[in-house]
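All protein chains of the complex are present and in place, except for one that has been dropped.
Entry: chain A
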Amino acid sequence: MTARSSFVPAPWLLAGPGTLFFVGLVLLPLALTVILSFHAYDHSSGIQNTFTLSHYVAVVTDEYYLSIFWRTLRIAALTTLICAAIGVPEAYILSRMRDPWRSIFLLVIIGPLLVSVVVRTFGWSMLLGSQGLVNQALELFGFPAAKILYTETAIVIALVHVMLPFMVIPVWTALQKLDPMVEAAAWTLGASRFTALRRVVMPQVTLGMLSGSLIVFGLSASAFAVPALLGGRRLKMAATLVYDEYLHELNWPLGASIAIIVLVANLCIMLAYNRLVETRARRTLG
């Protein structure tokens, strides 16, 4: 091999632009945020040039911040769960549809992605408000009106709506790769439709479900617009908390340390989950 000793520029040149972008737009801001999170802060004179761990200590010891982290985790997990429960059957039904309908429904599912999240969230706040369509319907059927807007329920409903395509599409892709005759083989061997789904189809779409769950969880945990508009001033999630620290309290270092903690926590949860499911699925699916 001569290529090993001599310098070949092509791969470096080809990888260059991408690397530059990644360094400039991801690594550099991230590094700056990390550095910022260690700067001391004083309410009267702003960011100091001394370094301290006090922000981290403040965040992890303060009941207030912890409750917000806990809520973020809970809402993201619940959204992921509901998305999986709705998205997987939806993808299966989609994959079994005949052609004109399949294209139409795929468009129906992907279509909302073309509308801004903010617009959709305002839509939900109109539907869920105290005089919204949902409450009017409840009253029509004789139920007492419920307070939905500015609760976690409202956030979860809107997040599920926003995140569903990110679950449906990977599962649908996995289903497309499946030989429909494999399911048929299970039927001929005596399996009911449900058993065939559970024993034969489901195990083969776990990888699609895994990537869907990771996307949904990651995006939900860092969602900003939905909790900001549907959670109100008091019901905060991690992203809205960071926003407040930066723009209301003007305590940038504290905001930065919260952002870093959320990032690390998100990363840990996702990696652990990935390991858990993927090792099992990879072993059998190759």
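A few remarks follow.
The rule is short, and it goes like this: a contact is a pair of C-beta atoms (placed from the backbone, for glycine too) under 8 Å apart; a residue touches a chain by one contact, two chains touch by 3 or more; residues count from 1.
The criterion applied here is as follows: contacts and distances are computed from a predicted model.
A chain of this complex does not appear here, and its UniProt-recorded name among "Spermidine/putrescine ABC transporter ATPase", "Anaerobic sulfite reductase subunit A", "ABC-2 type transport system ATP-binding protein" or "Alpha-ketoacid dehydrogenase subunit beta" is "Spermidine/putrescine ABC transporter ATPase".
Check A:133, A:184, A:250 or A:264 against the missing chain and you find that the one touching it is A:184. Check A:36, A:154 or A:200 against the missing chain and you find that the one touching it is A:200. Residues 179, 181-182, 184-193, 195-196, 199-200, 203-204, 284-286 of chain A touch the missing chain (whole complex, contact as defined above).
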